[in-house]
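Only one protein chain is missing; all other protein chains are in place.
Order of writing sets the labels: A, B and C. Residues in every chain begin at 1.
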Amino acid sequence: MSDATAPAPARQSTLGHIGYVLRDNPVTLVAFLMFALLIVLAFFGPMLAPYDPLASNASRALEPPSWDHWFGTDNLGRDILSRVIVATRLDLTISVAAVALSFIAGSVLGAVAGYWGGWVDAGLSRCLDTIMAFPLFVLAMGIVAAMGNTVENIVYATAIINLPFYARLVRAEVNIRRNAGFALAAKLSGNSDARVLALHIFPNALPPMMVQVSLNLGWAILNAAGLSFIGLGVRPPTAEWGIMVAEGANFIVSGEWWVALFPGMALVLAVFTFNLLGDGLRDMVDPRRRT
Amino acid sequence: MLSVKDLKVVFRTRRGPVEAVRGIDLHVEAGETLGIVGESGSGKSVTSYALLRILDAGGSIRAGDIVYGGIDLRHAPERQMADIRGREISMIFQNPRSALNPIRKVGHQIEDVLRRHNRATRGTARAKAIEAMEAVKIRDAAKRYDAYPFELSGGMCQRIVIALALACDPRLLIADEPTTGLDITTQKAVMDLVSQLIRERGMSAIVITHDLGLAAQYCDRIAVMKDGEVVETGRSVDVFTAPRHAYTRRLVDATPRDGASIRSLLPAEVRTPELTHTPSPEPLLRVQDLVKTFEGKSGPVHAVKGVSFTVHDGETVGLVGESGCGKSTTSSMVVRLLDPTSGHIMFAGEDLAKTPAKAFARDPRRASIQMVFQDATDSLNPRHSAERSIEEPLRRLAKLSSRARIDRVRELADLVGLPRHLLDRFPHQLSGGQKARVGIARAIAVNPRFLILDEPTAALDVSIQAVVLNLLADLRAKLGMSYLFVSHDLHVVRLLCDRVVVMRDGEVVEAGTAEEVMEHPSHPYTAELIAAAPRPPVRHQAA
Amino acid sequence: AGNDVLVAVTGYTVNSLDIHRTGTNRPSYQIAVNCYDRLVSFGIKETEEGLSYDYETINPDIAESWTVSEDGKVYTFKIRQDAVFSDGRPVTSKDVKWSFDRAVTVGGFPTSQMAAGGFKRPDQFEAPDDYTFVITLDEASKLALPDLAVPIPMIMNSELAKEHATADDPWALEYTHKNTIGSGPFTVARWDQGQQLVYQRNDKWTSGPLPEIQRLIMREVPSPATRRALIERGDVQISFDIPNKDAAELDANPDVDVFSNPIENAIYVVGLNYAFEPFQDSNVRKAVAFAIPYEEIFQTAAYGRGKPLWGGKAGVTSTEWPQPSPYYTDLDVAKDFLAQSGYKDGFEVPLSIDIDQTSWMEPTALLVAENLGKLGIKVTINKIPGANWRTASLVEKRLPMHLETFGGWLNYPDYYFYWCYLDGHLFNSSNYKSEVIEELVPVTLPLPVDDPAWAPNVKKMIETAFEDIPRIPLFQPAVNVATHGAEGYVYWFHRQLEGKTLKKS
Partner (left out) sequence: MGRLRQISKRVAQAIPVVVGVVIISFVLTRALPGDPAVYFAGATADEKSIAEVRANLGLDKPLPTQFLYYVRDLATGDLGRSLSTGQPVTEDLARRLPASLELTLCALLLSCLVAIPLGVLAATRPNSWVDHLCRVLVTTGVSMPTFFTGILLIYVFYYLLGLAPSPLGRLDFIYIDPPSVTGFFLIDSILAGDWETFLGALKQLVLPAVTLALFTLAPIARMTRAAMLSALSSDFIRTARAAGLTWRTILFGYALRNAMLPVITTLGMVFSFTLGANVLVEKVFAWPGIGSYAVEALVASDYAAVQGFVLAMALLFVALNLVIDILYTLIDPRIGFAD
């Protein structure tokens, strides 16, 4: 079509674009609303919690949900609602920190391997293969067991097992674009290889990575919860959903379902939110989705 | 035989319904070949899909009648439609390789169709399929039967697609751009085959193309489409020699042909006098014995085997040849994106080949050699706005302040004729011609002395191609640049270039002035290339 | 399952059939008690909690009678002539000698347990004829005879063992690791490591009335919730070593019988390590002892199972052990003590717990931490994986504050003090050293209980331990067992399920 007749859609504002993405897909909208809720809880949780999440009260242990304690109390008489709310911050911190770490490290390694190829690529691929050859959860267990179960180590372990996914993804994305016209054009414009890689090629790998990020955020929480379940999680009395479920699990059979159910629901909801967030996030960072 | 009345097709999209086809009338007589021409997006493909009711999800026929041999195709039940497809009406598509199931043997794909329409049983299928393959002149059909699409050349794949379409002896064949993506010589072979088969079997056909020359050569009648409407129908020769509609005229004008000048491609209304450029005898670039050997998976690939040519200051040299002959590899080396295996690239007296490609980004001579890429879409960063893309070399090479950059970008936009309000758009929001302009603006932003154009118009419609070619000619005259123009289209090369270099299999087979090479090719390969290009009838300059 | 088959579930896995082998874990001790006989064994008595072993009574097992020399150093046993191994070979004193030699030679746990009774070298054991066995002690000890009734000095078929011995493995540890060669009431019919152990009654057993059940299947089910579901629904007849909470609740189920026996000579304690500077201050230790919320711990960690060990009368008047300490929960008193100490403003200390024992340690630690927080002592809880736990707490003794438990098989206070309060001894995880106790324990340990010096010595030890309070007693734990359709469960000091008394009901 010629210039004169070309329909000229006005460029949408970023906010307008986000608005569109949200309206377009009801599931994404719900996911973003839940995400907002999680963020609010993470920031203001301690203020919103009705009780001190750590205060025990042996005389009111294992009470079912009531007006005083909406989610009931646990075996030490602590308010489960408060603990669930306060745990949000820690769980989000673990997953965000772990994902951020693996995102950064994986991006750098993957981009370098994908762009320069050769023995760097071969070496890195073998290393990643080696990591992937472990059942990842078991590897995380091993790392935490070896380094000690602190929050930092859980974050590191989670980051390490997530790393191959990012590195591979970025490697593939960079690899298909390293000879793309726009990369060559950027070189002609006087960009060094490193700049071309960092400023031109890598940002184009972001949309698929956003999906990975959101999946991994959920996965990181599950991972931490799993570690807690086998006793390698964060330390008590810290409120953390995984530990709460793991501890509550023992009470289900005796009928005290609320001890595990509510933190479990919070866990499921958070992971669910992150998993659903992916497509929406991708659409937001992808300029091609703008019309 | 087929008549279409007031057909309207609507797509549901993000921004509301799009009327892709807005009430067209067509009819095809028995034994007749109808050509549908028009530029990209004019609704040619949608029309053909509508005929077979295989529109994409979201598309629907809003109004109109499609009657084929007395059957109302618009309202026929799906079951009946499925029987008609392939047996009564069949279709071949552009890009033959992707039109075939990549993981199924081609013979089986033909069998699937044969058996679907009860033309063969399990026992006879193989023989029938081989027969169908032989009908499209596939040599060694029995052997090719077991081949997968990736094992066949493009031309061979297209023959398979044709065999698939003709396997059940349909009475109407629809060919949607059957030769795009094929080599110029293969293109001719395929078109000759199709028209021969149509004639032999007495079928009717609809040939869809954006190449007027091709349509004129192979069709009895032509319908010209624009923006979802048919603006003109008539006998091929009439449409070409005496176009009635202004749009048709513009299209005919823009089609490169013998004896045209570069300005004559433009619509008469906007034609300005051609600016002259005078090449100086000083050599600017001298390429000597350039060799490039790639380390391929199965041994070395000799992509370029010792190429030498010279470009003078202010001159345009055309580099022509079939796909895969080493044109792009040569230009990549000259523009210093690729290191040659051996040879010299003397530019303004210095050997550029001495500086490795890796380090050339920071070389002071970087700004003096630039390039416009074949695929405008691919060459623009999808995340950068047009402005940002044009700005990039200014920022990196010219090191201008941000104010000066903005001014310069606007100046460049005006120079290449890109409306300023398009500057903050992303590539996917621009049309092909607009993207090409962005690419050109970027390449000339730092005033290079030498510009390599790697098939800059290959992905464009003829009318946009005409505009871009004229733009390039004007820039050359205004800025005194030298061009190396890479192309496989001899007509285009002749329009723009002073001299032509013809390549084949990594070697230069012929070089000389454009006139000489076109009129009196000395190498048989050149002659073959020239013969393969479609030759539209010459238009009466009356109008 | 037929009428003579019983199914029991536990949460633990058996890793060897031989208690003498290095690396054999505690749950595997059940093989020693079910498949082997000893020279003597403890009797069984009726208690309010049901049947229990009787530490006071020592019955013949393989030995039909024994005599002790005047000086208490020489023990002469007569072996029963009708006792046979499960392969039919008669049990002789040569087998006893070989088994004892083995126990004192192989090293590790068996050897040190034997040493506790005074059995240290093979030359102490003699088999003058086939049915006489003589033990000569270096010095008389009241621990000698009871130590012969613990699982370690079991009697093995030495002939059979020797057939499987090699130069590298003279004690045939490889063979007994996977095979039982005893004369006990059961043999192992099937052992699927990690899944189940199937006992088959040994019909040739003569050391007691033949067990009523033919087979006893021990299933390993790691999840306590699943174990609980199984026993409640009656799919299994016995759930062994169940959590306190389940015990409390299963009690309410009329179909399920729950037996909770306080473990003799065992205490759950908070250990305060002298290597950690603030705990060298006796006022700090007392402040901690007064700050611990004993009742809440007992209710949340033990669900009231076991015996409270706090709030006792001041001054030690009895030799009963364990007995309540004079400490109780009073934050004001605690604050006073802390104010008198050099750590008025509190301090920070990690409280370490064992991952394998979280069920009681975690709630306890949380409650302790919460209350100490009120004194200004900032406690962080540190979970240590099981493998590391022993190294850190007992071998390196480097945990400033920790939860600990020790249970002595031999039910004497001085035996407990020997392990837990003597400097350098394994369970003295507090690095505690008191002149008084260092002096008293070695002289008291061999003394018979009726020796006039014994009771005063023991009282003095207890007094010192309570005053210095390096280990703050919390409560005496119980071992809980639930049955559903089975009877005859007997509580044993070794805390293993003995099959010979069980039957279906």
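Going forward, a contact is a pair of C-beta atoms (placed from the backbone, for glycine too) under 8 Å apart; a residue touches a chain by one contact, two chains touch by 3 or more.
Keep in mind the model is a prediction, meaning the values are calculated, not measured.
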item	value
For the chain not depicted, the shown chains it touches	A, B, C
Touching the absent chain when the full complex is considered, from A:P46, A:P65, A:G117 or A:G148	A:G148
Residue, one of B:K44, B:H117, B:H312 or B:R396, that touches the chain absent here	B:H117
Sole residue of C:T47, C:S69, C:Q195 or C:N253 that reaches the chain not shown, by the stated touch rule	C:Q195
Absent-chain contact - pick from C:D61, C:E220, C:E249 or C:E404	C:E220
Interface with the undisplayed chain - residues on chain A	25-27, 126-127, 129-130, 132-139, 141-143, 145-148, 218, 222, 225-226, 229-231, 242, 245-246, 249, 252-253, 257, 260, 264, 267-269, 271-272, 275-276
Missing-chain contacts mapped onto chain C	1, 7, 9, 13, 15-16, 21-26, 107-113, 116, 177, 192-196, 217, 219-223, 225-226, 229-230, 232-233, 235-236, 355-356, 385-391, 394-395, 419, 426
Touch list for chain B against the chain that is not drawn	49, 52, 54, 56-57, 82-87, 90-91, 93, 95, 98-104, 112-113, 116-117, 148, 150-151, 161, 164-165, 297
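By definition in this document, only the chains that are shown with their structure count from here on.
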item	value
Topology of the chain contact graph, where touching chains are joined (line, ring, star, complete, other)	line
Label of the chain whose CA centroid is most distant from the centroid of chain B	C
Intercentroid distance (Cα basis), chain C paired with chain A, Å	47
Whole-Å gap separating chain A and chain B, where each centre is the average of the chain's CA atoms	45
Chain A residues touching chain C - in the complex, by the definition given at the top	54-56, 58, 61, 75-77, 145, 149, 231-232, 235-237, 249-254
Residues of chain A touching chain B in the complex	1-3, 5-6, 8-9, 11, 20, 24, 180-182, 184-193, 200, 203-204, 287-288, 290-291
Residues on chain B engaged by chain A in the complex (per definition of touch)	14-15, 39-41, 227, 332, 335, 337, 358, 361-362, 366-367, 370-371, 373-375, 378-384, 389, 392-393, 395-397, 417, 419, 421-422, 424-426, 428-434, 439, 442-443, 461, 463-464, 467
